[in-house]
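Omission of a single protein chain aside, the complex is shown with its protein chains in their original locations.
Take a look at subunit A:
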Amino acid sequence: MSFIRPNIRHPQLPVNDIGFTRADYEGALSTLCAGCGHDSISASILQSCFELSIEPHKIAKMSGIGCSSKTPAYFLGNSHGFNSVHGRMPSVATGANMANRDLVYIGVSGDGDTASIGMGQFAHVVRRNLNMVYIVMNNGCYGLTKGQDSATADKGSASKKGVPNPYSSIDLCETAIQLGAGFVARSFSGDKEQLIPLIKAAVSHRGFALIDVVSPCVTFNNTPKSTKSYDHVREHMNATGTFDFVPLKDEITTQYEPGKTEEITLHDGSAIRLHKASENLDFSSPRSAMNEIEKYKEKGEVLTGLLYLNPQTPDTHELLGTTSKPLNSLSDKELCPGSDVLKSINSSFQ
């Protein structure tokens, strides 16, 4: 019996700007099924945080219940984490974010955790524009409970059981765009070249950033009739384009062919340089995004990549006018300013 990960790493592992190697961002050994797409997404999250040189203790991983929601145990072992109840990650993330706005919040959820039991929570966390990255590991089924169709399973798609799904599916990206999210993207677990820059941009974006990642469940939903299998997604995937994530410190020098290349500066000063597949795409327009998604869907294709981006939306803290500092850095006096202040607040309502 093995399945014990060696402690030896590549002797020449590169270090990032703050002196850490990729190994410093690892977590426990995954217990998911061999070949599960979720593991690749974990690896992409790990790689993104390494490349962004975020100190691990400045990250909080939030999740619900499901195979997907288990994954935070398998990356960023030196970061904070909260594994909440099924479908309730958004409210726990909201509370955490309200208390400490300085951490990077990475929410990890499943399609069941988000689009079924957690749909209400999801809708409201989008509306509130909580500053977080929300990654859905979307396999079209409830992996952890043996593969029942989920609310994102496409109509007609069949999992291991072989029965075509009779219901229409929820498109989480369209929902998020509709509800006012500022950063919406779709990707595929098997395409790290696309996924890693997306995660890095999502972390840099202020406000709610959704990445819906199609992530095949090898055990229950990787069948020839499933629209979320490795083969199906690879054959039907179309990207809105490719893009480079340009961190703040790198000056932008190269010039690109106009029309197809567009540059968008994020709130923290870093930028996304998009090389669009078509000139007709307008990433700043919700309507254009929805149109494109639907256009591909009609053809039986999946549109991936960045779908919609508005870097200037106010996040929950701005909307509520909260204090600019994490609560744990406030002194007693600031937290409890005394009865005089209370009196003046009360009187302002009279």
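The rule is simple: contacts are C-beta pairs under 8 Å (C-beta built on N, C-alpha and C of every residue); 3 or more make two chains touch, one makes a residue touch a chain; residues count from 1.
Convention: contacts and distances are computed from a predicted model.
Of "Branched-chain amino acid ABC transporter permease", "Transketolase", "Competence protein ComFA" or "dihydrouracil dehydrogenase (NAD(+))", only "dihydrouracil dehydrogenase (NAD(+))" is the UniProt protein name of the chain excluded from the display. When you scan A:Phe208, A:Tyr230 or A:Phe243 for touch with the missing chain, the hit is A:Tyr230.
Annotation: of A:Asp39, A:Asp154 or A:Glu174, A:Asp39 touches the absent chain (contact as defined above).
On the side of subunit A, touch with the chain left out of the figure occurs at residues 1-14, 22, 29-30, 33-37, 39-40, 42-43, 189-190, 192, 216, 218, 222, 230-231, 234.
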